[in-house]
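After this line comes subunit A, so read on.
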Amino acid sequence: MTSGLLFALVGVALFALGVAGVVLIAQLPRRILAFNLMGSGAFLVLVGLAQRGDLPDPVPHAMVLTGIVVAVAATALALALVRRLHALTGRLQLPEDDGD
Partner candidate 1 sequence: MTLGLAFDLLLACALLWSAWRTLSTPRLDRAIILFIAFGLLMTIAWIRLSAPDIALAEAAIGAGLTGALLLDAYGALRQRKRRRKAS
Partner candidate 2 sequence: MSASEWLPLAVLASSLVPGLVIFALPEDRVATRTTLNLLGALAKLVLVLLLLAGVRAGETYGVRFAVLPGLDLAFKADALGLLFISLSAVLWLLTTLYAIGYLERAPHRSRFFGFFSLCVTATMGIAMAANLFTFFVFYELLTLSTFPLVVHRETSQALRAGTLYLAYTLIGGTVLLTGIVWLHHLLGHTEFAHTGVVAALGSEYAAQLQIIFVLLIVGVGVKAAIVPLHGWLPQAMVAPAPVSALLHAVAVVKAGAFGIVRIVYEVYGIEFAQSLSLLWPLALVAAVTILWGSLRALFQDDLKRRLAFSTVSQVSYIALGVALFGPIGTVGGLVHLVHQGIMKITLFFCAGNYAETLGIHKVSEMNGAGRRMPLTTVAFSIGALGMMGAPLTAGAVSKAWLSDGASAAGMEWAVWVLWTSSLLNAAYFLPILWRAWLRPASTPWPDERIPRRAWRETSRLLLLPPLVTAAATLAAGIFATAELSPLSWARLIAEREYLTSPAP
């Protein structure tokens, strides 16, 4: 077992935790947290799995840098929308869609 593999395994667990959080949690800011956990999990897998032999690989490193920036962009947008929604409705949860 190398640290690379170990963190890849942790990454899978984090990803699953994050996805479950996004699906199950109704409160929007916390959903955003869950999404970030999910992303971190994927990044850990990307880097960790690629260096099972413990030699760093710059390609996934660069990919994760890209991924982190994308994640923060998504987080900022999501928070802005949540804040707007809260300003308009006073709620932090999505209203049930009436389906029509």
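Keep this in mind: contacts are C-beta pairs under 8 Å (C-beta built on N, C-alpha and C of every residue); 3 or more make two chains touch, one makes a residue touch a chain; residues count from 1.
The candidates were selected such that all candidates are chains of the complex that A comes from, given by their letters.
Note that the coordinates shown come from a computational prediction; the quantities given were computed from them, not determined experimentally.
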{"item": "In-complex contact of subunit A, chosen from 1 or 2", "value": "1"}
{"item": "Interfacial residue positions of subunit A with respect to candidate 1 in the complex", "value": "1-4, 6-7, 9-10, 13-14, 17-18, 21, 25, 27, 29-30, 32-34, 36-37, 40, 43-44, 47-48, 51, 54, 56, 61, 64-65, 68-69, 71-72, 75-76, 79, 82-83, 86-87, 90, 92"}
